[in-house]
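All protein chains of the complex are present and in place, except for one that has been dropped.
A, B and C are the chain letters, set down in written order, and residue numbers restart from 1 in every chain.
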Amino acid sequence: MKKLINAPDAVLQDALRGVEAAHGDRVRVSYDPAFIVRLDAPVQGKVGIISGGGSGHEPMHGGYVGPGMLDAACPGEVFTSPTPDQMTEATKAVDGGAGVVHIVKNYTGDVMNFDMAAELGRSEDIEVETVLTNDDVAVEDSLYTAGRRGVGVTVLVEKICGGAAEDHKSLKEVADLGRRVNSAGRSMGMALTPCITPGSGNPSFELGDDEVEIGIGIHGEPGRFREKVGPASQIAERLMTPILEDLPFSEGDRVLAFVNGMGGTPLIELYLMYGEVAKIAGEHGLSIERNLIGNFITSLEMQGCSITLLKLDDEMLRYWDAPVNTPALRWGA
Amino acid sequence: MKKLINAPDAVLQDALRGVEAAHGDRVRVSYDPAFIVRLDAPVQGKVGIISGGGSGHEPMHGGYVGPGMLDAACPGEVFTSPTPDQMTEATKAVDGGAGVVHIVKNYTGDVMNFDMAAELGRSEDIEVETVLTNDDVAVEDSLYTAGRRGVGVTVLVEKICGGAAEDHKSLKEVADLGRRVNSAGRSMGMALTPCITPGSGNPSFELGDDEVEIGIGIHGEPGRFREKVGPASQIAERLMTPILEDLPFSEGDRVLAFVNGMGGTPLIELYLMYGEVAKIAGEHGLSIERNLIGNFITSLEMQGCSITLLKLDDEMLRYWDAPVNTPALRWGA
Amino acid sequence: MPVTRDATLDWMKRFAGEMAEHRAELVALDTAIGDGDHGTNMNRGMTKALEKLDGAEQADPGAVLKTVAMALVSSVGGAAGPLYGTLFLQMGGALAGETEVDLPRYAAAWRKGLEGVQARGKAQPGDKTMVDAMTPAVEALEGASDLDSGLQAAVQAAEEGMKATTPLIARKGRASYLGERSKDHQDPGATSTYYLFKTAAEALAG
Partner (left out) sequence: MPVTRDATLDWMKRFAGEMAEHRAELVALDTAIGDGDHGTNMNRGMTKALEKLDGAEQADPGAVLKTVAMALVSSVGGAAGPLYGTLFLQMGGALAGETEVDLPRYAAAWRKGLEGVQARGKAQPGDKTMVDAMTPAVEALEGASDLDSGLQAAVQAAEEGMKATTPLIARKGRASYLGERSKDHQDPGATSTYYLFKTAAEALAG
């Protein structure tokens, strides 16, 4: 294993030190418990928004802390969801009296830790609403399983809720909007290579020199099936078809198309993929109103990509376009 | 070789189609000759700024086309500098009567192709000034060699010249400022892994499982030497020491610190490296006024990073902070 | 021999030792059907737990387990943190104020713990989780006639439960994303639970 780290156990703390050195003019970094919070938090009267999850998905979530998006982010160890005390402290730090939204990706660990935090947060008279993201169509959904994973749509939920909160929407309005975004979004991902966590030191799965893994998540976990690598047009088809069928998306829908890199994919390939996605969307009569292309929710150095389609309504569009000023997503500011 | 492409020969054209689909509302894409140009070009009375180079370094240069930075970018084939007709056509497309600056990275191919283009451009009554970047301290500089490579500082030159041009500085002023930025900047890079060009299909060099390559460029070319992988703090030292000695940077200098990913490096590692860079800069009494962290000048899926330090003056700072609105770099807009 | 404060402390030290020793094994199991961190998570948590146990005096077995619970909850994260945290919290609550715990009360505490784990994680036996090792072990304790033989039986039941996870298709936790492909792999959490019973028996044996 070769990584730009000092020691496997020190990755999170060392990276947080880098975040503090880089963005100390706009965020405050707490080390124990670990969270990153807007320097001007709590913003009085504004709904606070926090998210969190294992590290290794950067820029998610720490890179999204700032006006127009998250008030705080709680990073866990690499691929390990954070602990309740992180969320509790972050919740307190961002509560400006209007309540706090927890944006939680649907993983057993995340959900349970956030549950415990929400219980604690509530007991201290802070109103907490949880928005669960579970947009990954690669996973079968049923009452008897862990359900679908939260992946790409999480970034969109964070941005759109952030916009609504900045616009002084109420706790319930922000949370409901977040849930609507989640319901209207679908994602699927694939990998050309596995990734290696600092803690394990080994590839997260083995893949032949000519194979791709379809239906992967963002934790280096294997996907639903593997196949011989095909052209980008075929890979786009593999991801788009289940997405389009699942919502379903239909002719005339206005969408946001998000082509996300898993961390190790050259940007030129993501643009190439976007070309294929746009083509397929066009063939299905979708109108792509907005797009996002780049590494926004990653899986360490994994090569591959995910596609997220979000069916837009006017309110989502308005808050997507609203100003945002974070290290990783910035416009209008 | 596994890549998100349709065919090795079609990479550039297919990626350009993606750029057009994604950013057609702000740029125009010409396919033959290949260039990406601001939709509102030529901006009358403003100095035009173009750059170009081989593909595979995205977001450089195409991602920097937009108000406050480049007016056009000319992408060559992967790792192959573009041809004179691309630059000539781009030069014509952006000339608003105030002349055009060519920002050229110092590689034999880039220099010769831009030379031919500048000769042609001049002959058509467009005034062209060339700003050559050559900031890579890993390369020995002498009259008898190809000289130092242009690497990280190129991004900074493009941003700062872009700001000055938007401020309606004259051709000479913009070019002189660009040259000053180049003279005040120094870079050095390293790799944990090689990269694979679509055309070759093979790793650009072989590296042991516990080795790093120090002094690499951005074309997958091997570096100056290799050594056993050490902690991030040691790698930062390896890169910072020659940079600091070369200018030299001295106590009290105000600097911009730029930690750049080579394309396949997780962002968490880049932030961790930034923490080490900030520490070393602090020990040398440098004051980091601005920073940039991320994948901005890449080498396909190579894992590794480069560090660039730029000694700032007030004018550079002003134009660095000036609004920019491009797909890859955006603020104040 | 009843379960005392010292035996409980000894148990936790042994369990921490096993988690350190088997870190790589648990990571490998979790790499196959999860995200490769279970060993690191448990080792980090139990290291923290020992620190906390060292830092203050615990009056009884319940206090020992509550200290461990809080350390796990605030340092493990992932699925294992809340689950083992809840287990020890519930067991600790059931044993608060006790000094010499006999078999019925010990088994009842485990039952409480298991109920907590299931309330938190919603897993049923057969879902390929730690519940598959814990359930038969707790039942073995409940059906035993004395602590020593009960714990021996529990260890054996936990081991069988752990091994029985191998052919299962996961329905909870990360492994569930693999569907059919989760088959033929032993569940990491069931494995750490086996070590938990193993060290409990060792600690009681002295």
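The definition used in the following text is that contacts are C-beta pairs under 8 Å (C-beta built on N, C-alpha and C of every residue); 3 or more make two chains touch, one makes a residue touch a chain.
If you're wondering where the values come from, they're calculated on a predicted model, not measured in any experiment.
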Contacts of the unshown chain among the visible ones are B
With respect to the chain omitted from the figure, which of B:Phe35, B:Tyr64 or B:Tyr107 is a touching residue? B:Tyr107
Give the residue, chosen from B:Met116, B:Leu171 or B:Leu317, that touches the chain omitted from the document. B:Met116
On chain B, what residues meet the omitted chain? 9, 33, 54, 76-85, 107-109, 112-113, 115-116, 138-140, 144-146, 149, 197, 199-200, 202, 204-205, 217, 219-222, 224
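Simple rule for what comes next: only the chains that are shown with their structure count from here on.
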Using mean CA coordinates as chain centres, what's the chain A-chain C distance in Å? 32
Where the centres are mean C-alpha positions, what is the separation of chain B from chain C, in Å? 54
